[in-house]
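== subunit A ==
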Amino acid sequence: MPEKIVLDGNEAAAWGARLAKVDTVAVYPITPQSGVAEALSTFIADGELQADLMDVEGEHSVLSVLQGAAFAGARTFTASCGQGLAFMFEPYFRCPNFRIPIVMGIVCRDGITPQCVWGGQQDAMTVKEVGWIHMHCENNQEITDTVVMAYKIAENHDVMLPVNVCFDGNFLSYAAEPVEIVDQDIVDRFLGEKNVNWHAALDPERPMGIDPLTGLTPEGGAMFSRYRRGQCKGMQNALRVIPEVHREWKEMTGHDFAPLIEEYRFDDAEYAIVVIGSMTGAGKDAVDVAREKGQKVGLIKIKTFRPFPVNALIQTLSKVKAVSVVDRSVNFGWNRGFLWQEIMATVPFLQKKIPVTSFIGGLAGTDITVEHMLETINVAENAAQGKVVEETIWIDQL
Partner candidate 1 sequence: MGNAYNTLAVYPEKCNGCGECEKACAKVKANSTDVVHSRIKVLKSLEDGFFGPVVCMQCGEPNCVKSCPAGALSKNPETGVVEWNEDKCVSCTICTLGCPYAGIYYNPLMSTVVKCDHCGGDPECVKVCEPKALEYRPEASVYNDQGDLEDLFAPGLAACLGCNMEILVRHVLRHVGPDTVLAAPPGCLPGVCAVGFNGFTGSKVPSFHPLLTNTASMLAGLRRYYKRKGRDVTALALAGDGGAADVGFQSLSGAAERGEEILFVCIDNEGYMNTGMQRSSTTPYGSWTSTTPVGPSLPGKANDSKYMPLVMLMHDVEYVGTAVTAYIDDFHRKVEKAYQASKRGFAYLHVFSPCTTGWRYPGDKTMEVQRQAVATNIFPLWEYEKATGKLAFTHPVDNPASLENYLSMLGKFRHLSKEQIEHLKNTAAMRVNILKAMSEQGLAGYQNLKVAV
Partner candidate 2 sequence: MQTKYLIIGSSHAGLTAAEEIRVHDQDGALTMVSMEDCLPYSPTILPYIVEGKVDEKLIYLRDEKYFTDNKITFLKGKKVVTVDTKSSTVTLDDGTKIEYEKLMIGTGSAPTIPPVPGLKEAKYHVLRTMEDARKINQAAETAKHAVVMGTGLVGMHAAEGLGKKGLEVELIRGRRRAVLPNYFDGNAGKLIHQVFLDNGIKCNLDFQVKEVESVNGKSKVTLSHGEVVETDLLLVGTGVKSRMDFLGDASGVQVDQGILVDTMMRTSVENVWAAGDVAQAADFYGDERILTAILPDAYEQGKVAGLSMAGDETVIQAFEEIGGQASESYRGGISMNTFNFYGNRSFAVGLSLVSEEDGFEIDTMLFPTSCMYQKLVFDGDFLVGAIGINVTLDPGVITNMIRYKINLQGKKAEFARSPLDMSRRIMWESWRGAIKTAG
């Protein structure tokens, strides 16, 4: 029987890495991620995880040592957030281009300044465009399971891309929940033999030059473009692989998580709210309450944010007349949320244009309550009836 233990989100992530039997773990502390580093260090200290603990001098090196280890063939894990992610950015934005299957937790944190060390998705949303797969979790069970599944996705030969398992700082990182730990032998069978560097290795037995200079000449430019197209293809392949992996995981463990997006109470929904991460719980509660009141509302949870599951969303959005999108980060260029922007980019693919309202809230570790969510439902209902709010609605101003 699988055991159920109480874990906070950081521990849940560490458990995922432990189950995946990673070889190299790099850690550098930062709030609210430090618990991941601590839990992994403890696993290794206690001999429960046979891995190198690389307690390096900064996030920049965290990801760098993992890159080196991955080229040697190691399965690798780390986690960071906020300023740590910003400092890591140089190796971070190169990582997918290396096509190495590193898995890293982003314990989402808001950006400074003003100074702030608490939850918010500004960090993950800011770095989303450099080629990592981003999957956002709703609860601690999903964190553990998604970390395990992330290896299977990242190491898939049709994908070969690094994966960020994102979960909200404070709301998940520090929230204790019972988590069912899948039997190790099931995980072992699920993941199978690792083969991290079959395609690109730094191995004297298979000497090759990693990352030669390209470009400038037409031939060099063609090589560069071919490489980029390959990365894009890997991303698109992930949209096929991620559901396959989730299906398999469900079959082996009974744990059922929507791989790309989740439709909640969508049977006869006329409008919906779009959420991501830990706010999903409050959103689902609000939908339940609204349904009680007779509002025909559904909920769309975005699990996979990169690659963006545009086809799945087209199908879902086609069922409703309006949506409210709740963002936990700020897209300064649009004066709205990042998720809103993504939904807006999907709308032209629909047969009929629908209104999309942007909500921004839950910044700097503040809560998004059921009440807030009920308001987003009301706005969606109004929009479905033609009363569209054009401006961004800041939840703290409700």
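Everything that follows uses one rule, which is that a residue touches a chain if its C-beta (ideal position, glycine included) is under 8 Å from a C-beta of that chain, and two chains touch if they have at least 3 such contacts; residues count from 1.
With respect to how the candidates were assembled, all candidates are chains of the complex that A comes from, given by their letters.
These numbers come from a predicted model, not from an experiment.
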Quickly now, which of 1 or 2 touches subunit A in the complex? Give its number. 1
Given the complex, residues on subunit A that touch candidate 1 span 23-24, 26, 52, 54-58, 60-61, 64-74, 76, 90-91, 94, 201-204, 206-214, 217, 219-220, 223
